[in-house]
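Every protein chain but one is kept in place in this view of the complex.
Chain lettering (A and B) follows the sequence in which the chains are written, and residue indices restart at 1 in each chain.
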Amino acid sequence: MRAILIRQVLWLVGLAFLPAIGQALYYRGNAAWQQPPVDAAQVTVAQAKNWGAAVLWIDARSDGQFASAHVPGAMQLNEDDWTELLPKVLAAWSPERKLIIYCSRQTCNASHAVAERLRNEDGLKNVYVLQGGWEEWQKSDQ
Amino acid sequence: MPMSTGRCSALTIGLCVCLSLGVDASLVWENPEVDLHPTLSDKTAVAHFKYKNTGDQPVKITAVQPSCGCTTAALAKDVVAPGESGEITATFNIGDRSGEQTKTIRVRTDEPKSEGTLLKLKATIPRLLELAPAFLYWRPGDAPAPKTIEVKIDADFPVTKLDVSSTDPAIKVESAPVPNEKAFRITVTPETGNRPVNAALKIQPDFPKDAPKTFYANVRVDARPAPFVAPPK
Partner (left out) sequence: MSEEGRDRTRFAWDFFVRRGLAVLAGAVFVYAGIAKVADPMRFASDINNYQIIPWAIGVRLAFYLPWLEILCGAALLVRQVYLGALSILSALMVIFIGATVAAKFRGIDITCGCFGAASNNLSFVGHLALDLALLAALIALWSLPCAWSIGIRTQPRGP
């Protein structure tokens, strides 16, 4: 019985390779095979610090949170006051600069929403979201 | 097959049922997901999440955590007696948002095996028009050639005219409807000479008449480098 069981298992395990290989071939150009795909939209604090003065920091948090503390030199931009805050950001922007948006932590969505609008509505390139958000920045500063 | 696998199966099923019972907390939510459809003129969208304590012990709501600062949640009282009902009122501040927005509120209670409940507020905010792009930029060295902004009008709104003006007179604007489409095209031409400009375009559709809305696009023209003039010999 054991031999029969092993044979059945081997058949199934072997058969499953066929569609899997087919799909992998289909994805051969698109899949990241060696390393996790660099989420082109996210950067770590370390990467951001490496970029130095080229970075234009954008704080997507509320007024109160921004007023309490923010990344030095950061400008505020959020969906509550988009129309009012955007022109100042665009005046400070230039094509060579890298915009890094952050909100409170990794799980908050505000930074992604702001980044998406800057890319899609305003056509800006080099727009990134800070991995870990303000929380991560604070940890790196300690 | 040995009987022990049957008992094992029963044990696993039993464990499963116990876990499920643990998941079923005493505080039962009538509508943990609410869909809202605010109108164009609304500044906020309000959802009422109703709950009832179906258990035989009072339940204390220990935390109500919205996912963003744009949503506030109000609780009438935090201790819910057995059999008592109540509601959490969530107010979503629309701000300058449009399209589908989903905001969540995590509600935690003092029930031992409960991870809390995630309430969802989904608001479909009408978008009167869409600008593509909403920002025009002329680099230094770019010829001051006209660029266009396509304005797509939402099918649900009867916009027949678009008034466009610029905050800087050096930015010339012209708006014309696109034939056979619910759209307009704004042609923007910088006549700034060599002066850098940061301007806004005010775009005013003729709907809604009672509460007109103004949309903005931004324009930036960076100074062109001065043309090279050879020094006299």
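We take it that a contact is a pair of C-beta atoms (placed from the backbone, for glycine too) under 8 Å apart; a residue touches a chain by one contact, two chains touch by 3 or more.
Remember, it's a predicted structure, so these values are computed and weren't measured experimentally.
Among the residues B:Glu115, B:Glu181 or B:Asp206, only B:Glu115 touches the chain that is left out of the figure. With the whole complex as reference, residues 1, 4-5, 7-13, 15-17, 19-20, 23-24, 27, 30-37 of chain A touch the missing chain.
Convention: only the chains that are shown with their structure count from here on.
Of all residues in chain A, only 61-62, 64-65, 78-83, 86-87, 90-91, 94-95, 108-110, 121-124 touch chain B in the complex they form.
By the touch criterion stated above, chain B contacts chain A in their complex at residues 67-70, 93, 95-97, 131-135, 137, 139, 198, 200, 216, 218, 220, 222.
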